[in-house]
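In this view, the complex is presented without one of its protein chains, the others remaining in place.
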Amino acid sequence: MGKKVVLAYSGGLDTSVAVTWLKEQGYEVVAVCLDVGEGKDLAFVKEKALKVGATESYMIDAKKEFAEDFVLPALQGHTLYEEKYPLVSALSRPLISKKLVEIAHETNADAVAHGCTGKGNDQVRFEVSIKALDPSLEVIAPVREWSWSREEEIEYAKEHNIPIPINLDSPYSIDQNLWGRSNECGILENPWAAPPEDAYDLTVALEDAPDTPDVIEIGFEHGVPVTLDGEKMQLDELILSLNDIAGKHGVGRIDHVENRLVGIKSREVYECPGAMTLLTAHKELEDITLVKELAHFKPVVGKKLTELIYEGLWFSPLTKALQAFLKETQQFVNGTVRVKLFKGHAIVEGRKSPNSLYDEKLATYTKEDAFNHESAVGFIELWGLPTKVHASVNKAAESAKQPEKVQS
Amino acid sequence: MGKKVVLAYSGGLDTSVAVTWLKEQGYEVVAVCLDVGEGKDLAFVKEKALKVGATESYMIDAKKEFAEDFVLPALQGHTLYEEKYPLVSALSRPLISKKLVEIAHETNADAVAHGCTGKGNDQVRFEVSIKALDPSLEVIAPVREWSWSREEEIEYAKEHNIPIPINLDSPYSIDQNLWGRSNECGILENPWAAPPEDAYDLTVALEDAPDTPDVIEIGFEHGVPVTLDGEKMQLDELILSLNDIAGKHGVGRIDHVENRLVGIKSREVYECPGAMTLLTAHKELEDITLVKELAHFKPVVGKKLTELIYEGLWFSPLTKALQAFLKETQQFVNGTVRVKLFKGHAIVEGRKSPNSLYDEKLATYTKEDAFNHESAVGFIELWGLPTKVHASVNKAAESAKQPEKVQS
Amino acid sequence: MGKKVVLAYSGGLDTSVAVTWLKEQGYEVVAVCLDVGEGKDLAFVKEKALKVGATESYMIDAKKEFAEDFVLPALQGHTLYEEKYPLVSALSRPLISKKLVEIAHETNADAVAHGCTGKGNDQVRFEVSIKALDPSLEVIAPVREWSWSREEEIEYAKEHNIPIPINLDSPYSIDQNLWGRSNECGILENPWAAPPEDAYDLTVALEDAPDTPDVIEIGFEHGVPVTLDGEKMQLDELILSLNDIAGKHGVGRIDHVENRLVGIKSREVYECPGAMTLLTAHKELEDITLVKELAHFKPVVGKKLTELIYEGLWFSPLTKALQAFLKETQQFVNGTVRVKLFKGHAIVEGRKSPNSLYDEKLATYTKEDAFNHESAVGFIELWGLPTKVHASVNKAAESAKQPEKVQS
Partner (left out) sequence: MGKKVVLAYSGGLDTSVAVTWLKEQGYEVVAVCLDVGEGKDLAFVKEKALKVGATESYMIDAKKEFAEDFVLPALQGHTLYEEKYPLVSALSRPLISKKLVEIAHETNADAVAHGCTGKGNDQVRFEVSIKALDPSLEVIAPVREWSWSREEEIEYAKEHNIPIPINLDSPYSIDQNLWGRSNECGILENPWAAPPEDAYDLTVALEDAPDTPDVIEIGFEHGVPVTLDGEKMQLDELILSLNDIAGKHGVGRIDHVENRLVGIKSREVYECPGAMTLLTAHKELEDITLVKELAHFKPVVGKKLTELIYEGLWFSPLTKALQAFLKETQQFVNGTVRVKLFKGHAIVEGRKSPNSLYDEKLATYTKEDAFNHESAVGFIELWGLPTKVHASVNKAAESAKQPEKVQS
């Protein structure tokens, strides 16, 4: 009897060809298509899988799980790879892997397949995640294995009656979910060239942004964004709403030459209107609610979490430990942030919190001042003591070495 | 015979009153006023010092030294305190301290005085710096010592014929140099309130920013910005030029609730049009010229440098060691960055460098592709091996603990 | 009516004098003495407090709480200040503070007092902890306030009939609990001098250590040492047992010139036989049970925890967040470690665990080898790719700059 493979199916040319190719390798193909907020017609994709030869086809709405279990820790950890990229695709890969493994178990499949090439980060993320979840499953990467040119692939598709998408000559390679949209290739490969307007989809150009701002209020409970302008919303819906309203103002365009895990630099264009708005707002709420030493160490944890996610190690026990740290910190992150969306900016204009550590009585320069100015004298003396001793000793040591200078 | 004190003189009420107050304490007062790019009429200030009672008055143009010795390492280290504040005042304090000590040595003074209160960071920066440079000098902080209310100070000024500035009822406390302008107090003390427009001076409001961008090219040599649109410029002049052109587009407004060294949170508004433009451009040039492991570790050094500068430890030997690290890294940071200044943004649209590590042949998805896709298979296997072993072992350990589950 | 103060009472001269001194300041004194494993006769101390004038006297056995809530996280975090000092006193201060505040609440006291001087770390730890637990309590530091010389203090004691301890001329200042014993002062103040033998109490000199080792087995569950040679023990008892057996072999002497929080370097001698044995064993068990990326990041968390504890910030929310991280990691730390105690060493000779990630099949060089040697080729190619591109580009850039060299 033949073997069975669960394929992450996107509806595009690569994975459509993969269905046929896998069948030729002797596999029965189960297609799985996930909705993580990419805004595609997934019912159509599910049908298409069957048309191109899959035995079964699953469509899973994973938006809520994606937002709550994957995006939320990234938001709370302020995970920006190389201080710029909010990990859009890197976050969805472990979730997709998890679903693929679940379906593989349900359908008694022997293998799992993904449509990545051999030079991106995503192949690493898929394969490490799948092996972490079930080391016994075989993992197949048809596109990497067949290593055809574009022309060869189209030839194969035509021979096997696989429908060719009409936008095939698009120079871009796109991935999208509710946390943002990534785009690489084509003209973008020259880092001196500005990205052309048609590289963008979720955001308007600054030139086209409206002349009046929108001012919104985001409410947080324990570090979770829970209301938008006072209205309770599920996290995935809140992010999608923010994508609309912030995208309308051109917020969240990112142009990044980044260091891939596989050893090359690549240039990517991202659009993350909701993500950048939430990251900004959350950071500012932390600025008033987290005590200094916590505020200063948390980015170390965030940076490590960023690396793990980018590098495909979501299912590492270190990820869980970092999340336990973050969870503990978020209990104080309650309150409301007022954000002005305007001309590509998400500007925090105000923040308030029942846990605010900003104390006007301590901060003020008016008569209300409750700060003990005398304390500063003792503080400075001890704070500066090591530097002072260092200066005294080493000047003395220096002079001792240079008697001729002292003499002259 | 009386003692002599060198006073950092700004021309404002506090330091003018301090001249008289110090004389009452038995000191002869030498006034020193530094030009670090604050855009004030310093000849006037120099004269005023003598009028209010100083024996001598120095005016020192320190813009070039400030830019090259203090601002440049901050630029190359991407020093943003709490990821937001480019250390404007924190950078000038050690330079001012250095000049005060130099003048103290030239004039055989016994003490040095500054005009800081007892709750800010600057008192720490002055006093630790001065003690580092000459532990034998006495340091006096008149404003902190007399601890008068505003009313008492004005009363004293009137009694002693010290001129009262006309803008005395300004609710703001301002400090400015070529790296930016800081503003605190007044309405800003409520973190829910947006800063009013009159809190800003170097930048236009987004609402008033021009509808056509300026596109500029900044040339870097060894991490130093050396040309603006092809024209060679001294660093201080280049920064001041950028302040103008980027300020005109509303670039560089920062609204920050920050953790002061002295234990309180305070809310500050900064304007740093030139600084933010240069920091952005420099980072993007590093993105194409620094190898991954260097790009990933350098921020650790930058963060530590930021802390040292913010916390008054410029003259620590650690500062020098961090700078030695940075200097070594900057040899590769050569090239040109094209920046679009528009609606409050400094957007890097292009970067090019003779040291660019971005290799189109490796990055491309076209036929030119020089990347060995096969290598990925081996890479992923070893990269994911620890995770796979961890998963296998701990699933086995888990099952071994729960025999009943295995049986059923 | 008078005010009431809760005093941390040790039975020594300082705190005995403090009872009288506090009464002279108008306070009713409640003495509290904690047993954290210092091996003193605490019933006697409790009585003495009443004799020297306390109204009430509490003796609290806090050994179990100290071990489980304070020492355990320090063990699991491998907290060694400046890589040497296992935080002996720094760990007990927050617990003592907690108990003082509890008694203050029970007895409706207005203030809390401790016997620290003005130049140590402990005053900071006590005062920050007490303020964290109840910001409304007054904190008094009699010894720091009266600032008497030794002679003046003795004079005062004699005048007030306070018993003078017979070992008053001891040159040492000792603090001890179950995690170790610290000693400072006297001859130790010269860092070129070796500590004299009478500075030590818990450990024998190497010269006197037995010629036959003891080999023990320590069993861990979730990172907690739970058995000694197979026998289940409560943590405080296990540590005290290890102090005996490891002390007998001279394990755990530490001679450290350390950087105090208050800005000076001081030289301390510590004895931590149980602590050093457990820290060594625990680390080695982690070496086989923690996955690489976790093993490499955990020390960053441990170092920050160390700093917080040393610097008196136990009750910071950051401490809790770091502990949440640690707790998550410890689930894998199960197994047994065999330790040879001999001539001042605690040598781990063997470690085994159901969660061991050491896989003989992967590690072996015999025929059993399950490692795929082919994978290394691809791994190395991608691992070294950035370095290779860097070398190619920058050699080319270098040559391009020096055409004369190329020509010749």
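Points to keep in mind about this one:
We just call them A, B and C in the order they show up, numbering each chain from 1.
Please note the rule applied: contacts are C-beta pairs under 8 Å (C-beta built on N, C-alpha and C of every residue); 3 or more make two chains touch, one makes a residue touch a chain.
Predicted model only: the values in this text are computed from it and were never measured.
For the chain left out of this panel, the touching residue among C:W179, C:Y200 or C:F379 is C:F379. In the complete assembly, the contact with the undisplayed chain comes from C:F342, out of C:F66, C:W179, C:Y270 or C:F342. From the options A:K48, A:K63, A:K292 or A:R338, the residue with contact to the chain not on display is A:K292.
Here the missing chain is touched by one residue of B:I154, B:L318 or B:A397, and it is B:L318.
Within the complete assembly, residues 291-293, 332, 334, 354-357, 359, 362, 372, 374-379, 381-383, 385-387, 389-390, 393-394, 397, 400 of subunit A touch the chain that is not shown. By the touch rule set out above, subunit B reaches the unshown chain at residues 259, 262-264, 290-291, 293-294, 297, 300-301, 304, 308, 313, 316-318, 320-322, 324-329, 332, 381-386, 389.
Contacts to the hidden chain, counted on subunit C, fall at residues 82-83, 117-119, 123-124, 127-128, 131-133, 135, 144, 147, 149, 173, 184-185, 189-194, 206, 209, 255-259, 261-267, 283-284, 287-288, 292, 295-296, 299, 303, 307, 311-313, 315-317, 338, 340, 342-345, 347-352, 356-360, 362-365, 367, 369, 371, 373-377, 379-380, 383-384, 387-388, 390-392.
The rule is short, and it goes like this: only the chains that are shown with their structure count from here on.
Between subunit A and subunit B, two chains of identical sequence, the interface residue sets overlap for the most part, with shared numbers making up over half of the total. A straight line joining the Cα centres of subunit B and subunit C is 38 Å long.
Chain centres here are Cα means. That of subunit A falls 29 Å from that of subunit B. Looking at subunit C, residues 291, 293, 332, 381-383, 385-386, 389 sit in touch with two or more other chains.
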